[in-house]
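A single protein chain has been removed from this complex, and every other one stays in its place.
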Amino acid sequence: MKKFRLVLLFLTVALTHVLAQENNGLIRFEELQNPRYRDNILIPDVNGFKVLKCDFHMHTVFSDGRVWPSVRLQEAWNEGVDAISITDHIEGHPHSKEVVPDNNLPHELTISEAQKNNVILIKGAEITRLTPPGHFNALFTGDLSDYITDRSTNEKDWEAVSKASDQGAFIFWNHPGWKLNIEGSYEWIEFVDKLYKNKMLHGIEVFNGFGFHMKALDWCIDKGLTVMGSSDSHGLVSETYDTEQNYIHRTMTLVFAKDRSETSIREALEAGRTVAWASKYLAGKEEHLQNLFKACVELAPVHYSEVTKNGISQNYYEITNRSDLYFELELKEGKANKNIVLYPRSSQIISAESGQDSLIYEVATAYVRSDQHLTVKMELN
Amino acid sequence: MKKFRLVLLFLTVALTHVLAQENNGLIRFEELQNPRYRDNILIPDVNGFKVLKCDFHMHTVFSDGRVWPSVRLQEAWNEGVDAISITDHIEGHPHSKEVVPDNNLPHELTISEAQKNNVILIKGAEITRLTPPGHFNALFTGDLSDYITDRSTNEKDWEAVSKASDQGAFIFWNHPGWKLNIEGSYEWIEFVDKLYKNKMLHGIEVFNGFGFHMKALDWCIDKGLTVMGSSDSHGLVSETYDTEQNYIHRTMTLVFAKDRSETSIREALEAGRTVAWASKYLAGKEEHLQNLFKACVELAPVHYSEVTKNGISQNYYEITNRSDLYFELELKEGKANKNIVLYPRSSQIISAESGQDSLIYEVATAYVRSDQHLTVKMELN
Amino acid sequence: MKKFRLVLLFLTVALTHVLAQENNGLIRFEELQNPRYRDNILIPDVNGFKVLKCDFHMHTVFSDGRVWPSVRLQEAWNEGVDAISITDHIEGHPHSKEVVPDNNLPHELTISEAQKNNVILIKGAEITRLTPPGHFNALFTGDLSDYITDRSTNEKDWEAVSKASDQGAFIFWNHPGWKLNIEGSYEWIEFVDKLYKNKMLHGIEVFNGFGFHMKALDWCIDKGLTVMGSSDSHGLVSETYDTEQNYIHRTMTLVFAKDRSETSIREALEAGRTVAWASKYLAGKEEHLQNLFKACVELAPVHYSEVTKNGISQNYYEITNRSDLYFELELKEGKANKNIVLYPRSSQIISAESGQDSLIYEVATAYVRSDQHLTVKMELN
Partner (left out) sequence: MKKFRLVLLFLTVALTHVLAQENNGLIRFEELQNPRYRDNILIPDVNGFKVLKCDFHMHTVFSDGRVWPSVRLQEAWNEGVDAISITDHIEGHPHSKEVVPDNNLPHELTISEAQKNNVILIKGAEITRLTPPGHFNALFTGDLSDYITDRSTNEKDWEAVSKASDQGAFIFWNHPGWKLNIEGSYEWIEFVDKLYKNKMLHGIEVFNGFGFHMKALDWCIDKGLTVMGSSDSHGLVSETYDTEQNYIHRTMTLVFAKDRSETSIREALEAGRTVAWASKYLAGKEEHLQNLFKACVELAPVHYSEVTKNGISQNYYEITNRSDLYFELELKEGKANKNIVLYPRSSQIISAESGQDSLIYEVATAYVRSDQHLTVKMELN
C-alpha cells in the first residue's frame, strides 16, 4: 500500500531543530496550541434577509456568572455568533463583596473589543423578579444604575420592568417554565398579561439552554410575540454544550435581519422575524421556519430511474442541506423514504415511486406549536 | 449554573424502553451507529465553473488493493467526491489465484450503483510499466481486455500506452519521483518526451497521496500539461488519512468544469483547468490558483479604526475563507499581520496601517512552481 | 495572556523546507497521515483471568463482505481486538464469478500476518441455513472444503451443522431474532433443541452488531449456553460504528481467559466465561458481570464530609471507572446520587448521607436477563 520508502523524518524532531536554531534557548511547541479562528456557521440568506446568529442572555462575574465579560466576547467570536448581549442580574450579585455590583460595567469593559472583533454587542440586563412572575431580559437599554433591586412587592416588579420599558427596551420573558413546582409560575398570569397589553412585553424564551418551554411557543404564536432562544450561560459555553459534536452549538435566536447591524437586529426582533435554535431543534412561526427550510434544503431533479423487481418504477433524487442546521424528516404523504436525516452540510439520496408530483414530510425537529411540527411539501422534478 | 432541577431521565434507559416495547424481544442500539450522509465539500464556483472534487487513481482487490470496488464508491459518496476512476493495474494481479484478473470488472460491477448515488464513475486503468518509465493512468478508456501485460521491452511499453491512446484516453504520468534511487527514474526521459510530442501524454501527478513531486509541477507548467492529484488508495481512505481532522481529505484533483458531468470533466482535463489538492496544500497553474483563491477568500471593508499608543492609525478588517480549503498567508508588502492562517469555513480579524491601498501576501501552502508560491494582492476598502 | 512575542514560525513552511532539502524534489506531507498504532482497550483482569476482546463473526469478499481478509486483521489490530475469526458464509458466494468460492482461503491468506501482528486468528465459518433454523457459526474448524451447501431439506441442515461438530467445533447460533416476521424464526424450535441436547450447540449471539436479541440472553442463562457478541461486519467497522465517540467500539465477546492464547480462549468459551459487549451495553451471566463490574469500578473511602442546611450529614466519595467500558447506575437502596454515569477511564464525585454502610445500585446498561439489570452493592468506607 505504501510505495514510498523514503527516510521518515520525525515531525517533532525536525520541528524542534528548526525552532531551536532560531530562538536562542527558547522553543515553542506551536503544534499543541488550539488554533484561533472564527468559525462560520453556514445559514443561507432567507428571502433576502441575513440570518444572524444571536444570543441575548448570558452572565459574567458581575452577577452569578463565572467568567470575565471579555470571555463572553471571545466565545461568541470563536463560535461565529454575530450578536450578543451580556445580561447580568440586576437584583442578584452573589460576589458583591469581591466585585463592584455595577451592571453597566460588563458592557462598558467589552464594547471596544467587540467593535474591533466585529461582534455586535447590545446593552442589556436581566430583571430578576421572584417567581412568579420570574425573569425578564431587557435589550437596547440605557444606563442601568438606577434599576430596581427591591423585590418585596408586585408594585416593585412592575416598576422594575417599567424602568426598561421607559428606556425603550425590547423586553422578553425568560424561561417561563423554569420552576414547574411553583403554582402559577408557568401560566399566562395577570402580571404578564398586563405587560403584554401595555406593549411592555415583546418576546418569550422558547428555548433556554437545553430547556424547551413548549407553552411559551404557543403563547408567542397566539399573541404575536417574538420567539427567543438563548444560552443563559453562567459557566463556559464549551463546558456546557457538547460542542465537539459538529451539530451542537449553544442555544441561540436566529434573527432574519436586513443587514448585519444593531439597528437591523432591533427592527427584526420587533417584527418578530426570528427562529429559536437549540442545535438539533428549531421553534418558530410557521412562515419563518418554512422559509428557512426552503433556503437550506434543496431537492435536485431526478438523476436516475430504475424498475424494481416488483415492476415499480423508482426515481432517485439528491437532497442537500446547505446549512449548519439539522433536520429530521418523516414522510406524511407519498411513496418515498419514510425518514430522512439531514446532517449539517451534507446530502442524502432518496428514492420515490415515479408518477408523483410532490411529497409531504414533517420536520420532526422543527416545532411551529407545542404539538405541531413544520410540514414541508417537496416538488419532484 | 443549572437552574432546572427536574428528574433526569437517563437517555439510555428511556430509549431502551421505547424500543423494547415496539420490537418484541429485539432492540437496536441505533445511537452507536455511524450516521450515514454525504459530506459536502465547500468550494465556491470559480469564474462560472463548478469546482468538482475528483480522484482518478485507486485500486481494488482486482489488482493489489484491499477492498471490493463498491467500497471505493461508498468512500467517494461519504466524502463528497464528485468523480472517481478505479484504475487497477493492467500488469499486476497479485490475487490472480483468488480473483479473476479482468480489469473491466471493477467498473462494470459498480457503474449502476454509482449512477444511483450520483457519483460520476469514469472507466480507467493503470498501465504499470517498470521504472523508468514507470506508471501511467488512462481515463475514459474502452475495453481493457487486450491491454498489454508483457513488460519485457521498451517497445512493449510503447505499445501498452498506445492501446490507451488509440482508445482516445486521457493519459497522465503517475508519481514520477516514486523511486528516487533508480537513476533516470525522476527525469524527463526520452520515452516520456516522445509520448508528449505525440500528444499521448496529457498530465502528470504532482500530488500522489502524501507525496509532492515538485519537478512534475514545473514540467506541467513549462509544457502545458494538466496538473493532477490523486489518492492512489490501496487500503481504506479513512485508515490512510487522518480524516478526523476537519481539514484533512484524501488527495484529489480539483477540476473546473462547465457542469457536473463526465463530458465536462473531460473537457476541463483537456483544457488543463485543474488544481491538485492535498488537504493543506495546493499546486497548479498560477491563473487557476489565483482564481480559486479569489473565489474562496474575501476581505471585507474596514469595520473599525483606532489610533495606537504610537500615534499610528490602524484599520481592522475581517478576512473570510468561504471554502473547505486551507490557506497560510505570509505578508510580502505592506504593514499588516505578518501571518494569517485561514482554516476551512472560518474568518480572522486582521489590522493594517491606514493609508495603504493594498497588501501583498504569499500563500505559503499554494505552489505555482516547485520553488514559488502563489502571490495574492488584497485591496483594502 | 500570551507573553511570548517571538517570531511565529509557521509549521507548514518550516517543515516543508526541512523535508525538501533532504528529499531532492520530493517532499512528503507526513502530518496528513493517519497515525498507525494499536489502540489498547483497557479492562482490568477479572479474578486472575485476562479479559480478551474477541470478535468471532465477520465476512470478506470470499462471501458477501466487501474487504480482503487482511483488512479484517488490520481493523482488529488497530482497534485492540485480541482475537478474531473470519466466518464467511459456507452457502453464500455472491461473488463466485469473480472470486474463488473457497472458504479455507480467508484464514490461509491471513494467518502468518496475524501471527506477526500478535492477533489471534481462529479458523471458522458461518453455516448459513434458511430461517428457521437460521445461521450458525463454527469456530476451531478444520478443512471447510466439503461443508454442505445444499439447503433444500432439514436433513441437510442437520448434516451441515454435524460437519462442524464432527471436527470438534465450538458452535453458536447467530442473531436468532433477525427475521421477526417469519413465524417460528425467533423460537426455541425443535431443531435447535436437538442440537442442544446432542451438545452440538454451545452458545448464542445475544448482541449482533447493534441488535440485542433479548430472548437469546434468557436461553443462555436458563440452558447454560455461552453468551456471545459479534460485529458480523460485512463492510468496514469504522464506517458502521460511530467510533469517533470514545465509548463506541465494534460489538464483541469479552472472554475471561487464563492467558492470551487460542487454547485458553477455547477453554473459556466452553466454560461459558464470557460477557457480550456492545459499546454502552453488557449482557451475560450475573456472576461474570458482577466480577467484571468489581474489577472495573472502585469506590474510594470518604474524602470529605459536611452538614447541609437541613442538618443532614453528607459524605463525599470518589467513584472511578478504571476501564474502557461504560456504566449507568440507578440508585435502588440508600440515600445518595440517584444516577451515576461512569464514562470510560473517568471518575465522579458522589455524596451519601452518613450512617449508611452500603448502597444498592442497578446497572441500567448491564443485562443479566432480558428483563433484569445487574444489581451491585457498594460498601461505604
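Chains: A, B and C, in written order; residue numbering restarts at 1 for each.
Keep in mind that, in the parts below, contacts are C-beta pairs under 8 Å (C-beta built on N, C-alpha and C of every residue); 3 or more make two chains touch, one makes a residue touch a chain.
Predicted, not measured: the structure shown is a model, and the values here were computed from it.
Engineer: Out of A:194, A:280, A:335 or A:369, which residue would touch the omitted chain in the full complex?
Structural biologist: A:280
Engineer: On chain A, where is the contact patch with the chain that was removed from view?
Structural biologist: 7-8, 10, 12-13, 16, 20, 23-35, 61-62, 65-68, 70-71, 74, 78, 95, 97-100, 102, 105, 109, 177, 180, 186, 210-215, 235-236, 238-244, 248, 278-281, 328, 330, 338-339, 341, 364-365, 370
Engineer: Extract the touching residues of chain C with respect to the undisplayed chain.
Structural biologist: The list for chain C reads 1, 3-4, 6, 35-40, 42, 66, 112, 115-118, 175, 178, 180, 209-211, 232, 234-235, 240, 303-304, 306, 316, 318, 320, 322, 341-343, 345-349.
Please note the rule applied: only the chains that are shown with their structure count from here on.
Engineer: For this structure, which two chains have more C-beta pairs in contact than any other pair?
Structural biologist: Highest contact count among chain pairs: B-C.
Engineer: Measuring centre to centre with CA averages, how many angstrom lie between chain A and chain B?
Structural biologist: Here the centre of chain B sits 34 Å away from the centre of chain A.
Engineer: Please report how many Å separate the Cα centroid of chain A from that of chain C, as a whole number.
Structural biologist: 39
Engineer: What residues in chain A touch two or more of the other chains?
Structural biologist: 4, 6, in rising order.
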